[in-house]
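And now, chain A:
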Amino acid sequence: MLEAIVFYTLAVFTLGFGVLVITARNTVHSVLFLVANFLCVAVLYVALAAEFLAVIQVLVYAGGIVVLYLFVVMLVNLKAIPEAQLDPARRSRLGFAIAAALLVEVSAILVYAGQRAGPAAPAAVDTPARGNTELVGWLLYTDFLIPFELASVLLLVAMIGAILLARREA
Partner candidate 1 sequence: MLETYLVPLLKIVVLLNAVLVAVTYMVLLERKVIAWVQVRLGPMRVGPHGVLQPIADAIKLLLKEDITPARADRWVFTLAPIVSMVPALIAFAVIPFDSAITLFGYPITMYVADINVGLLYIVATTSISVYGIILAGYASNSKFPLLAGLRASAQLISYEVAITMMLVSLVVMAGTLSMVGIVRAQLEAGMWYVFVQPVAFVILFIGGLAETNRAPFDLPEAEQELTGGFHTEYSGMRFALFFLAEYANMIVVSAVATTLFLGGWLRPFPNVGALAFLDLVPGWIWFLGKTFVFLYVFIWIRATLPRYRYDQLMRLGWKVLIPLAIANLVVTGLLKVLL
Partner candidate 2 sequence: MAEPTRIAPPAGPPDPPPPADLPPPDFIRAIEDRFPGAVQKLSYWVGDWTIVLDAGRLVDVATYLRDAPGALFTFCSDVTASDWPPRPKRFDVVYSLYSIPLRHRVRLKVQAGDGDAVPTVTRVWPSANWLEREVFDLFGIVFAGHPDLRRILMPDDWQGHPQRKDYPLEGPGELLIEDPVEWLKLRQADIE
């Protein structure tokens, strides 16, 4: 009962902040709502007993990435919208296209998840790890080792690329 109340309250807040992110007139406010949104999601993770994920959510998203968003928003004057984006027809067409793609994606996931029998969770029971953090670590370095390493290589490439782009011509 208590859990349900917590979940629905948080769900309402999360969605509410999500809506505010896209409706806020002021870009900085919008970014702030995004932070609030992330914090609510973090609390949802806590409710799911995934403390590690919750803390990482706060640390990486709220504390790291959005700060950089804020940087960009504060430094770059976003009040003047480029001419091309003012065309209403173009905007709605693009919006429809993205929304349709998203819809297809979500339904595909739902259909696929419905077909698969049983979640992957029981596999984790066999691990020697106790506790939340250890479990995440164990899974990352066993079952998901290749995706994990791929992701890290991708990040490395992105980082080097960013450094090259940012470097001024000597």
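For anyone wondering why these and not others, all candidates are chains of the complex that A comes from, given by their letters.
Annotations for the structure displayed:
One rule holds for everything that comes next: a residue touches a chain if its C-beta (ideal position, glycine included) is under 8 Å from a C-beta of that chain, and two chains touch if they have at least 3 such contacts; residues count from 1.
The model shown is predicted, which means the values in this text are computed figures rather than measured ones.
With chain A as reference and 1 or 2 as options, the touching candidate in the complex turns out to be 1.
Those residues of chain A that touch candidate 1 in the shared complex are 26, 28-29, 32, 35, 51-52, 55-56, 58-59, 62-64, 67-68, 70-71, 74-75, 131-133.
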